[in-house]
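The complex is shown incomplete by one protein chain, all other protein chains being positioned as in the whole.
We just call them A, B and C in the order they show up, numbering each chain from 1.
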Amino acid sequence: MIRILLFAGLQEKLGKSSLVYECDTITIKVLKEQLKTAYELFEMDHVMTAVNEEYAMEDDIVKSGDTVAFIPPVSGG
Amino acid sequence: MIRILLFAGLQEKLGKSSLVYECDTITIKVLKEQLKTAYELFEMDHVMTAVNEEYAMEDDIVKSGDTVAFIPPVSGG
Amino acid sequence: MNHPLYEIVEEPIEVEKIIKKVERREAGAITTFIGTVREWTSGKRTMYLKYQAYQPMAVKMLQMIGEEMEEKWPNLKAAITHRIGELDISDIAVVICVSSPHRKEAYEANEYAIERMKQIVPIWKKEHWEDGETWIGDQLEKVAYPEGSPDMEDVKK
Partner (left out) sequence: MNHPLYEIVEEPIEVEKIIKKVERREAGAITTFIGTVREWTSGKRTMYLKYQAYQPMAVKMLQMIGEEMEEKWPNLKAAITHRIGELDISDIAVVICVSSPHRKEAYEANEYAIERMKQIVPIWKKEHWEDGETWIGDQLEKVAYPEGSPDMEDVKK
């Protein structure tokens, strides 16, 4: 079970700030594709990903128990 | 009569913050030389000059009624 | 820690308190950057803003920026506080304070911090205009996803 966090536009589009994705291991790339298709989240092409609060690469593998956050282009400051 | 203002090291060396110099007109260059000799103020070679609160050049002429300030290298901030 | 150097807060930021965090007897220069909510951006009037953060990660990223700064400029001390939630015009969104023995490093490091912040700290701004609202997408203040999604042109690239 992977916990997924959504922010900003993504969060608003889905109407929720987190999801649960059932699986043991998956690459970020594939996870993004899955969500993009399932929820029509075209934004997924433009987001960075953090695994357990650290930025991660597309080819990194997440596993059950991890928290994955999708980070749209940031705009603090 | 020209009013002369002294600051920082110059002021301390002469033990006063102002002088009166009796004359009608004089260039800054000559005035500096006069004071340098009269008071052994070698520092005069390194000071800027302000006439009536505006920076002035060596060749500028000051006249009776003006206030001349000798400005050692500044060190504010 | 009673006064953490890197914070995400929901209350108004008091600049003096952030400055106090970096004051040191060996530091002769303190630079401060205060980011406030601007009323006009490219001719559009902002009514108010909302900031959202991925809070634990945002704090971690601020700390990482601090470590980067200490590596680049030894004997520097920095503190950053970012406010989230609803902010009105002129409210302070972020304060960056840097102290250093000399002024050049204090300016450089401060500017470095805000630039890095706008790259990596997971905080998002939603502008509320007179005629709508938009999540802002990057440090150039271009729009990320008007109406909540990019147009197809953008996706196909």
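The rule is simple: contacts are C-beta pairs under 8 Å (C-beta built on N, C-alpha and C of every residue); 3 or more make two chains touch, one makes a residue touch a chain.
Please read these numbers as outputs of a predicted model, since none were measured by experiment.
J.: Please provide the labels of all shown chains that the missing chain touches.
T.: B, C
J.: Which of these, C:5, C:30 or C:64, touches the one chain of the complex that we don't see?
T.: C:30
J.: From the list B:16, B:46 or B:63, which touches the chain that is not on show?
T.: Counting the whole complex, the residue in contact with the absent chain is B:46.
J.: Can you name the residues of chain C that touch the chain not displayed here?
T.: Residue positions of chain C that touch the missing chain: 15-16, 19, 23-40, 89-90, 101, 103, 106-107, 110-111, 114.
J.: List every residue of chain B that touches the chain not included in the displayed model.
T.: Answer for chain B: residues 5, 7-9, 11-13, 42-43, 45-46, 50, 53-55, 69, 71-77 touch the chain left out.
Keep in mind that, in the parts below, only the chains that are shown with their structure count from here on.
J.: Indicate the whole-number Å distance between the mean C-alpha point of chain A and the mean C-alpha point of chain B.
T.: Inter-chain centre distance comes to 72 Å.
J.: Just curious, how far off is chain C from chain A if you go by their C-alpha centres, in Å?
T.: 23
J.: Chain B to chain C: how many Å between their CA centres?
T.: Using C-alpha averages as centres, the distance is 50 Å.
J.: Find every residue in chain A that makes contact with two or more other chains and list them.
T.: Expected reply: no residues.
J.: Which chain C residues touch at least two other chains?
T.: none
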